[in-house]
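Here the complex is missing one protein chain, while the rest keep their positions.
Here is chain A:
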């Protein structure tokens, strides 16, 4: 389960290409609806306006629209909704925010301030996704209700990939399981209802979990009418066959583990918010003068160019498969095989560029030039992902990272649990991130059914001492009833019975759901052919549960196993052989497993009004021809690895597509941070943001030359390391055909070090200092000789 397992996973990539043929739902429609609703909302206010935006909405809005569109509809200036005065040049001020009390208070404060300065403005407040009595009440209490026109902007599901839609509600998990605020559930019900109206009804609702069950009951009851801005929608290519709802509490283990797919790891280590990642500017802009003679920036050479300087400007980049086909290829791969994939693409790109030399006739040349644009975008994508992977690699090699992986693996296997607790304490001592430690503690508690009271107490004490006593509420929340993921064993006598009842039967599940794939060499192949590839050997429970409904044989054994043998020789045939998906039969066959997991299990067959005759006829006529869509809704968020695993499941069968819907994308870190969020502003709170990691890694990266090579299989790395070396010289333009001398090498590293340590020194002085150091340096053959 080590991150650097070297075997590639061809199966995923190749089958990933062969899935375009089947029709799927067009989720772009949702984006259009969101965009149109926004335009309508803006147009309802006449004239130029100042837009004040809730910062948490910026990301989701960015997925739906662009700034130019806002400007087009009269937005003159934009501000964040932040405490403090607001100066506006237009008479219209439009607030766009979620109905949270803190925002309303800021808004009220700004209005009162304007009134005091006797500035006349017209205020319009758009609440996302719907208006709320609470907001009206608070405005009333603040005494500004009369000044504000309140309306709503119904932003529901936003497509973040071709098969993923999300409500992008950041704190859904915390709100439901810590605060007990079920607004998200109701909003989810409304959003799912909209999906029903757009694409057709859900004939069957299957699910697990108390809150999931609540959502399902809401869906079966009549919901208030929602105005849809588009009316005539073509019938979808692949109608729904069922809706599977899982709430996050059904599988708390998965988010606690470190995600090991490419996209997941980016989220864990750098942070992906609303599909946007913050990257150094140099990674995103193509080099100043791209030299067509030397285009293929292979991993090792690009390292020099990519190294981010410490305080370089960061820029947000939208990671999406729609414009970046390379990302589509990489996102779901286990990180261990990303390096190899990148290499392959680099080679191919190199070949393509070389085609220029074969071009003899003008016609051929023209062809090449025509392709050039495509090659360059691909080249840029390659540069980006190489750079990104290089940012990730050093972190994956740190002691803390590998230790925590090791602890996770041991805990999953229930191996020497008490030793793991002390290992976690060691991590605290080493100064690991708070969220890493808390995740591991929770994982230990869930997998082992509680931690021995004494060691739990000492671990908690360590944690509080190391990170601050203000994390005590966090610990209390984690052990309090609805969540109960950090418990002592045995439970104290006074605990509420519901806590005892909600004990997670991990060890039984591990067997019945085949969660853990052995790490021996023979089993490695199996890892590649099961959803467990996402965690290098561990299958997420949530996805196994979905398989229980939609791919029953996948739970018991690997459906791809039979294909393994002939996978190499016949890729085309492989996909033709894929089995048709079996119809949805609910939990049939897995009732016992489900009963063991705490939380309600449900399976509701909905009456489809009027429409139940038509589909049955078509299904009779062409029993295997029609592709259906199973929509999977994660209440409380899902991880990128779960998406990756579900995509894998969907590739194994024909005739069934998955549409993944979620309240938001989460990772263990973001969950813990949202729960801890209450005390974030507190005294002595350590800056635990995900970016602290990334700044650390920018420091690190200067001392690691490309590590990607070493991740690729040994045999290949040799040939590749030659090629880039040749490229360096011509690209660096330093002229010399000879190899770098020891002096050159020393100076390179020494200058980098000095730049780091003495940032204020002028370059010339630095150079002097470096040459002075050379005399005594160990690298100097003369000095040592």
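Rule of thumb we're sticking to: a residue touches a chain if its C-beta (ideal position, glycine included) is under 8 Å from a C-beta of that chain, and two chains touch if they have at least 3 such contacts; residues count from 1.
The definition used in the following text is that contacts and distances are computed from a predicted model.
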Protein name, per the UniProt record, of whichever chain is missing from view ("Vacuolar protein sorting-associated protein 16", "Septin spn4", "Electron transfer flavoprotein subunit beta" or "Exosome complex component RRP40"): "Vacuolar protein sorting-associated protein 16"
Which residue of A:31, A:98, A:130 or A:208 touches the chain not shown here: A:130
Which residue of A:457, A:591 or A:765 touches the chain not shown here: A:457
Which of A:89, A:494 or A:764 contacts the chain that the document leaves out: A:494
Positions on chain A where the hidden chain makes contact: 43, 46-47, 91, 101-102, 105, 122, 130-134, 137-138, 141, 146, 149, 179-183, 185-186, 189, 214, 217-218, 221-222, 224, 398-399, 425-426, 428-431, 457, 460-462, 464-470, 472-473, 476, 492, 494, 678-679, 681-686, 699-700, 702-703, 739-740, 742, 745, 753, 756, 778, 781, 784
